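All protein chains but one are shown in place.
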Amino acid sequence: MLFRVMRNEWRGLAADRTLWAVTILLAAVMLFAASNGARWSALQQARHGELVAEESERLEETRAELLRIAGGGSPRSRFNDPRNPAQVGQSFAAGYALLPLAPLAPLSVGQSDLLPAHYKITLESREALFSGDELENPTNLLAGSFDVAFVVVFLYPLVILALGYNLLSGEKESGTLVLTLAQPISLSRFAAAKILAHVVVVLGLTAALMLAAAVAAGVDLGAPGAFSSLASYFGVTAVYGLFWFSLALLVNAFGRASATNAATLAGAWLTLALIIPSATALIAATLYPVPSRVEMIQAVRVAGREASERGSQLFGAYFADHPELAPEGEVDPGDYYSRRFVVEDEVSKQIAPLTERFEAQIRGQQSVVEKFRYLSPAVLAQQALNDLSGTGYARFDHFRSEVGRYADEWKAHFLPQVFRKTVFTAEALGELPRFSYRSEGAGAIAGRVGGAALMILLSAVLLLGAATSALRRYPLTG
Amino acid sequence: MVMRIARKELLEMTRDGRFRVAGGVVLLLLLTALGLGWSRHADVTAAHETAVAQEREIWEAQGEKSPHSASHYGVYAFKPTGRLAFFDTGTEAYTGVTVWLESHKQNQFLYRPARDGNTLQRFGELTAATVLQLLMPLLIILLAFSAFAGERESGTLRQVLSLGVRRRDLAIGKALGVAGALALLLVPAVLLGAAALTAATADSESGGLMRTLLLAGAYLLYLGAFVGVTLAVSARAPSARFALVGLLGFWVFVCLAAPRAATDLAKAYYPTPSAQEFAAALADEKEAGIDGVDYEDFLEARKQELLAEYGVDDVEALPINYGGWRFEVSEEYGNQFFDLHYSRLWDQFEAQDRFRQRVGFAAPLLAVRSLSMSLAGSDFAHFRWFAEQAEQYRRRLVAFLNNDMRDNAGAAAFSYRQDRRLWRQAPVFAYDAPDALWALSGQSEAVAALVLWPVLSAFLAWGAAARLKP
Partner (left out) sequence: MLEARGLTKFYGSLKALDSLDLLIEPGQVFCLLGANGAGKTTTINLFLDFIEASAGEARVHGLQVAEHPLETKKHLAYIPERVMLYRNLTGLENLEYFTALAGHEEYSQDQLRGFLTEAGLSEEAIDRRISAYSKGMRQKVGIAIAVAKKAKALLLDEPTSGLDPKASTEFSELLKRLSGEGVAVLMATHDLFRAKETGTHVGIMNRGRLVAHLTTEEIGHADLERLYLEHMRG
């Protein structure tokens, strides 16, 4: 009987032009989104390639230069001397820390257009290392990308609602509902069969299109973890879809007219997908205003001036803090590089409270987001999809901390040589610490994604419960 | 007759619970966005003023050093927030707030505020502009989708037409009714905005009023387009339900899909180079020189001119400090490449923005968004205007320092020292904000699209109303 109703619903959907229009539209936007994602990740891949090539070329040139000097040549200038470990750490051998693209990267651009996926590691202070950005037109960043995640988070719910806004109201208005219910079938079973028919059609279509999109976007499904990530990507999409199906059912269960249902659902979509996220962002920014970077720059400038004035007095304190860096014998306080790094360290120490305030405010904002995100399945879904594509905030945050660790290692490698005024050689070039990205544990990602999916599912179940109870009071007449 | 119809429409809408709820929510969001936007704008402006003053102090207190060292010490230029950015923050979250001005180099801007924000900002910022751009059109659709289609279904349309009411009077009356309902919402917001603006422009009146009036005009055209489209669809739709679903689809295309799609297409047609590419191309060309004239040749030619000017054979014999002179020549040499490459990059960005404006002919949101950001002073063009002024200032400052060395260092090279007296005489960066007409000059396509839309939609509504079937 359930299947009978489902089959009839399919027949109705198939006979109605809406489904075909929606299918073509969804296929078109999915493929367009996939091509955008493919272009973006190919671009990033190419950029990474350029960086790797530039770095190895630079290292080769440095090696050649070192060998030339060792063979009796003279350096090009005082400021261009690869024997100076400070200059090597600062420019000749400065290495790139790259965040590799995850297999599903073409499906969600996420934060990858805003947050750098590579840093050039030098002996600069951490603030300086992290301040660089990729070039991009700010208007592009403002608009965001038309990627598969955008289609899933914003457009796909609209497809569900467009097909389902008159699930019951349409039959009530056309008069078939009474005729159906004059048969031995209960309204809740009838509604369940109808919504199930929609679920099967929409999810089946989405699964097929998503697979096509992944292939079109150049996702290598053979890569380790790629297929299971794609399966999870679809899983999140499916659960997110269930939420909107349940909402459509609930709104229909109140027995209002189709036009009212359409307006109500559009309002709900707007609230959940647009208003709540941006209002939350605004609330977070108002509760935890991040101090202006302008203030930070000023603090660095003032601290820098004071530290420079104290100059050589800083050395004693510096080596008391960093005994591991202390060279044997005396440090030359007149040495430009030694002085510079000691001063920089002092500046970092001076502005630490401000940096801490900065980070505390950002953490504060993020904590508001963490709490409020449960209000919007769109936010949960977006975050989960980004997480699965490796373009979420958490992965970039993790990357930054990995890079921070590497920058410390880099400094620890070079500073003793700077203070000792070691002569850098071609052999030493082979012993440099290199960056390799240690990804977050798979458990961490699975935990975040699973948690989000579970929350969406829970809200879907709550809506279904509400719909079931509302259906009992469904006004068949009038 | 028309006014009577409009009054009845307005009465119906204000009695409609849906309008009250939706209108109340929109009004609340509009006022909240204006209020919070204004307070944030005030904070940012205050921080900016403090920073500018403090930066000058730091510059003057940098201590004794050679002018060239001072040019390496450099100064930071801080981008002021757009005059009307409290209304439309535009790209401000995505442009760096500061640039370090030093000798030899034109640096990139640093610190995009979005990187310091929370992850939800990417869902779109809640500003008065976004409320007007996204929510107001939805409200219009909600108010007017059933204007004709609903009356046709309930049979009142037959009644009204049987009374001999002209179809076009009916259309105008309905349009005025919707406009009246919108005015109920917009009046408080306009009053608040005007008050904020008065406070904002109290000290610097130039162009603020003009920009505000143009903004108001832009939004009237935009919302007018939606009123026209909604009435046209309502008149022709077979049912109210069809009208609503169709109009919501139109909204999704215009307000949701088009901006992102246009951006991806813009990036595909006018690709943005990577920072690495940009830096490499700049360095390569600087190395190779223009038309085979590299730095050595450039310097040599200028040196010969200099020697000829002073009538000597050797730099040692010059009455000026040759090192200081040469620093400035190297600036001049390098600046050619910065001009070339930065304008190439920024032209590319502007080409992307222009492409988006052109998509405004298909989706008016892109036109109004472009125009609104521009008039609010928060678009890329205003950023570029600032960046170019900052760069010109960098060149003046570095030249001032190099010329001091050239004229006063004599035979001393790096041992030549200067102090606070000179630093105080150094030029001050005075940012000169562009006026409203300049802002408008880059928006010709957006303006054209924004004028075309309401005209075309009014025409459509007019035609549909004339053929209205009861």
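Labels for the chains are A and B, by order of writing; each one numbers its residues from 1.
In this text, contacts are C-beta pairs under 8 Å (C-beta built on N, C-alpha and C of every residue); 3 or more make two chains touch, one makes a residue touch a chain.
Keep in mind that this is a model prediction, so the values were computed, not measured.
Undergrad: Who does the absent chain touch among those shown?
TA: Result for the missing chain's touching partners among shown chains: A.
Undergrad: Looking at A:Arg4, A:Arg76, A:Lys371 or A:Arg434, which residue reaches the missing chain?
TA: Within the whole complex, the residue contacting the unshown chain is A:Arg4.
Undergrad: Given the contact definition stated above, which residue among A:Thr23, A:Gln45, A:Ser91 or A:Thr180 touches the chain not shown here?
TA: Of these options, the touching residue for the absent chain is A:Thr180.
Undergrad: So that we can see where the missing chain sits, which residues of subunit A does it touch?
TA: 1, 4-5, 8, 11-12, 15-16, 174-176, 178-186, 476-477
As a working rule, only the chains that are shown with their structure count from here on.
Undergrad: Compute the distance, rounded to whole Å, between the mean C-alpha positions of subunit A and subunit B.
TA: 26
Undergrad: Using the touch rule from the top, collect the residues of subunit B that touch subunit A in their complex.
TA: 18, 22, 29, 32-33, 36, 40, 43-44, 47-48, 51, 54-55, 58, 61-63, 76, 78, 90-91, 93-98, 108, 110-126, 130, 134-135, 138, 142, 145-146, 150, 240-241, 244-245, 248-249, 252, 256-257, 259-264, 266-268, 271-278, 280, 345, 348-349, 352-353, 356, 373, 379-380, 383
Undergrad: Which bits of subunit A are touching subunit B when the two form their complex?
TA: Residues in contact with subunit B: 29, 32, 36, 39, 43, 47, 50-51, 54, 111, 114-115, 131-146, 150, 154-155, 158, 162, 165-166, 257-260, 262-263, 266-267, 270, 273-275, 277-282, 284-286, 289-290, 292-295, 297-298, 301-302, 305, 309, 358, 362, 365-366, 368-369, 373, 378-379, 382-383, 392-393.
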